[in-house]
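First the structure, which I've put down as structure tokens, then a few questions once you've had a look.
This part shows subunit A:
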Amino acid sequence: MENLLEIKNLTVEYHTQGEIVHAVNGLSLNLRQGESLGLVGETGAGKTTTALSILQLVADPPGKIMGGEIFFDGVDLLKTKKSLLRSVRGNKISMIFQDPMTSLNPVYSVGFQIAEVIQLHENCSKEEARRKAEEMLEMVGIPKERYEEYPHQFSGGMKQRVVIAMSVACSPQIILADEPTTALDVTIQAQVLELMNDLKEKLHTSLLLITHDLGVVAQVCDRVAIMYSGEIVEQGTIPEVFDHPAHPYTIGLFGSIPTLSMESTKLTPIEGQMPDPTELPAGCNFSPRCPYARAECHSKKPGVTRIPGEATHELRCFALGWEQPDETLMEVIKRGR
Partner candidate 1 sequence: MADNILEVKHLKKYFKTNRGTLHAVDDVNFSIRKGETLGLVGESGCGKSTIGRLILGLHSATSGEILFNGQDICKADAQQMHDLRRQMQIIFQDPFSSLNPRMSISEIIGEPLIIHKMVSSRAELDKRVLELMDVVGLSQRLENSYPHELDGGRRQRVGIARALSLTPQFIMCDEPVSSLDVSIQAQVLNLLKDLQAEFGLTYLFITHDLSVVKYFSDKIAVMYLGQLVETSASDELFRNTLHPYSQALLSAIPEPRAHHKMQRVKLTGELTSPINPEPGCRFAKRCLYAAPYCTGQDPTLQDFGDNHFCACFRAEELRKEAAGIEE
Partner candidate 2 sequence: GGSGGTAATQPAATSPQGSAGTPARDKLIVAIPETPTYVDPHIQATIGTFRVVTQIFDRLVELDADMNLVPTLAESWDIKDATTTVFHLRKGVKFHDGNTMTAEDVKYSLERCIASAGVNYNYLIISEINVIDENTVEIVTSEPCSVLLYRLTLDAASIVSKAAAESTSDFNAAPVGCGPFKFVSWELGGDITLAAFEDYWAGASPIKTLVFKTIPESISRTVALETGEVDIAYDLSATDFATVEANPKLKMATTTSGTVWYVGANVKDPILSKKEVRQAMAHAINKQDFITLTFNGNATDASNTMMSPYLMGYAPDLVTYDYDVEKGKALLAEAGYPNGFSCTLYVQDAQIYKDASVALQEALRQIGITVEIKSMDGATFTSATSKGEHQLFFMSKTSIDPDSMLRAMYSEDSLGASGNRTFYVVPEIDQMLDEALATTDSEHAKDLYKQIQAIVAEDVPLYPLAVEYLNVGMQSDVNGFKLYPGKTHYIYGTHIGE
């Protein structure tokens, strides 16, 4: 399969008063046609920024795309003409925004906002667009009678579903879904995820799914990339990463999930706070919090290595190359989950 979307070395910064926030630091990512990629990471890791960069919607000021390339269908979106970009947006690549409440225009009815994108890209009549929009509403579990209602009359989850309906309406080639189901109950969430799965099966739609819900990733995605401080620290297929998480951050992440079967009363978060994105550590970004960190971790940036024995499992960590591997770390990796 061809790479439909290829991000190379993307660097994005936010320039605020006297400070530079390094939101995305040389990130590279591929997305193949018909593939679902989960993008998981700590808050503030730069997931939203990455997604916004693809469509060049990063607010400027203060955001600046400092470097990198984003190839879609062989074209570098960062260098292409405005008009081409417009024909891509909403049509070939659509985005589900993280904050659905503020992403809807308060003065237009929700139905209109869905119909608008349909009418724009499908070149159809008003009535047809409306019909299709109503269909989309029903598809995300909102009675079509509520077409004429305004965002402020909708609940949080309903707004989120409107945003979803809007972005899948034109059957895009890629959906960038930024935490699309945070406000949805599990039944509707399942329904929405199924909708996306259908698209994937029927139209080979690719999905970049940003989420914190590892359960959702496990259910929906083919691959997962773990992001930390603006970099991908680990990526691989679901079984590869879920069964044998290798990066200390990923391991910590899995350790903090509450499960239905869990009996303990205390969750175990990863110690410490994320590094200050205005002053990233000299070495590995995770090193200040890493229980396995050694001297070199604090001074040098680790590169990306493929984990031996696994097809696509890549890691940004020194640990695997250590001559004297860390016992406990190896233990955790091998034991898997």
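By definition in this document, contacts are C-beta pairs under 8 Å (C-beta built on N, C-alpha and C of every residue); 3 or more make two chains touch, one makes a residue touch a chain; residues count from 1.
Inclusion criterion for the candidates: all candidates are chains of the complex that A comes from, given by their letters.
Note that the coordinates shown come from a computational prediction; the quantities given were computed from them, not determined experimentally.
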item	value
Subunit A in this complex - touching candidate among 1 or 2	1
Touching residues on subunit A, where the partner in the complex is candidate 1	14, 16, 21, 40-45, 48, 59, 62, 98-99, 101-102, 138, 141-143, 145-146, 148-149, 153-158, 160-161, 179, 182-191, 193, 212-219, 238-239, 242-243, 252-254, 256-260, 262, 265-270, 273-274, 276, 278, 337
